[in-house]
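Shown here: the complex without one of its protein chains, the others still in place.
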């Protein structure tokens, strides 16, 4: 699926199921992806932050991409995260992911802790990845964790043939600015903030990567459909509902652990997160169960 | 005009014209307001940040409100800023502004430099102002300059009879959250970020307080009309145009000085800003003139 | 006492006692100052942040300076804070304070909330205050609440005849840089961070303005004496003790309220702080009492 127009709709950043020894659980990945496709999602983004990419080593990452490609089996596009701190390492990741069958690869800006990174470095980082791999590349913008990729940098990169789109988790003005600067290029923009979803679609975004869709894919698929079919009056309370769902989840101490615990409650995989991320406590897990029951995801 | 439903549409935070000795220029205020009303604006907000309230003393502030009320002469509502660091001082400001004929008063959270302020203090600050003055009060949220008023705090305050609305310059999710939590109360929400304007109106906001409307009121009035009349396809490029206009202005070193220099170029008042705000240089002023000519505001 | 060499030693930023109606309590100010002088302090700084200057209006401030000057009665120098957001207002404050008998006046950089302020504005702000008042001016550096005054700006200002010193609450490198750049000018540097006190004195600072000295002046006076008399081995555990004292106080929710509550426990003035600052709860007050008893300040 190398046609960039396939990048659209709800594309969750799928969690990476782990065994208790923190090896990638291929069967668990298969079950989670089946759950998401059953909820109607339009693509799978493997090795995003929700997929715990920062805490996985090269072998774990390669296995995760393979498992996702196998499970999806061509039904929807697979976008593979390849983010790394160094250029050399990110390029190696891209080659591995592309060889494993990912349709698109997605890299962040280079980063080290909260060290400031200049737009010039970011531009060269993506240019090198696109130029040396030839793979269809997406930009993964996730400030403030990683330096914000400026709309001007994005517009420059969008002129490259194989820079095909982005996931934008920056503020609403940034997203609108990107849309304005890339209009006419079929540069695909996925909104990375659940709360921006309806507004972003109304402004022209092509889809979204809601992390909480791991637990409730249908909620976001329905909202996407209402928005793209012009049923705005209906979509507005659906957006409110989606925002409230996210707010309830954000009350937990660690997002990554929460998503894994939720998938465990749904019977899809184990609750293990990569250390030093902490597991949910028993109390927190019960609180989460009540939320999932309240949304009809569990009985 | 004490009916809160009058709070709607484009309500610019009008600049406060100053003489060279930094006294309030009443005649200049009259000309600027006539220019804004000529552009079709639906209200006047005097003594916002653009009105340089932080740099004006009590006498200057009182004069500015009087001048605005006189100039508007009841044609549209007048909202008067009363922000101060201390509760006692903000209450005194509110009494002065209300006595001078302002229809609504608008206070920020208490603040001192970038000192952290807790929601509990904010709640009590507004409660005291509303309770002790009886005036129709609006909340003025302008993070990160001043501590963000949380949606929960706003929802609590919106239950008070004379807390009638707010100006929200926080992020897009904050604005949506406020709308969701105050639905059904006729709590009036004005969007304070130019780039959020169309999105905010589509989500249910009642209007906006674009600072750059001081120079180009009609641009925002047309956008507001397109959005509220359901012409979304038409409104989207208008929003892009408005965002671009703001971006061009934001390239100048001081926003306050820029607005004043623009009003001076338009022949409405002098370019003086309150010290230590710097004046625009001659070069910057010429650059600004070219922008205003480009938008057809000057010939 | 206009000789700048008098600026040395422990110079606490004295709290401003308030009546329940938030008027300045002149008698209370007298008792607090007597307590501080009894503890051996070498100067009084009235209307610092601990003196709640941001929350006091012009009349309250004038009264506070008068009360401090009267109480000190020439025994040690009086430094009066004159900080304000605008230049015009700061200059007016300086004139009032100097006329009331303050020996030195001390201004912050201009500020408004956490708005960024450029060094050029800061330079002009202080130049205007020094030039238009002729008073002996000190610089009051209190980042991150108010924009950091750079060592280069300070060095430029230190060349003016009536810019005589500063209170530096910036980081340790900033303080050292100021000392290096002003060496040979008798530019008086008071350290504003309790935890830096011994290090700062060893590096050449002239004194300090410890806020917690309001409650425990002798602790800091003894540390100052040990450091300046070359008893470094003895001073090191005294610094540890002073740092621990501050840490215990910093565990309370509001510094200003804590200092006032402490002075109330010591029988010197009422616990009232300017709204919207909150009062200590009864529980917090009892916890504070235990601390003061532990340090032998109360029995």
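In this document, chain identifiers A, B and C correspond to the written order of the chains, with residue numbering beginning at 1 in each.
Here, a contact is a pair of C-beta atoms (placed from the backbone, for glycine too) under 8 Å apart; a residue touches a chain by one contact, two chains touch by 3 or more.
None of the values given here were measured: they were computed from a predicted structure.
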item: Visible chains that the absent chain touches, using the contact criterion stated earlier; value: A, C
item: Touch with the omitted chain, as defined above, among A:10, A:94, A:146 or A:288; value: A:146
item: Residue ranges of subunit A at the interface with the undisplayed chain; value: 22, 49, 54-57, 85-89, 92, 110-115, 118, 120-122, 124-125, 128, 142, 144-146, 253, 274-278
item: Absent-chain interface as seen on subunit C, which is shown; value: 171-173, 176-177, 180, 193, 195-196, 198-199, 202-204, 232, 236, 239-240, 243-244
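Here is the rule we use: only the chains that are shown with their structure count from here on.
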item: Topological distance between subunit A and subunit C, in contact steps; value: 2
item: Fitting subunit A to subunit B on CA atoms, where both chains share a sequence, rotation angle to nearest 5 degrees; value: 180
item: Inter-centroid spacing, subunit C versus subunit A (mean Cα positions, whole Å); value: 51
item: Whole-Å gap separating subunit B and subunit C, where each centre is the average of the chain's CA atoms; value: 36
item: Shared-contact residues (touching 2 or more other chains) in subunit B; value: none
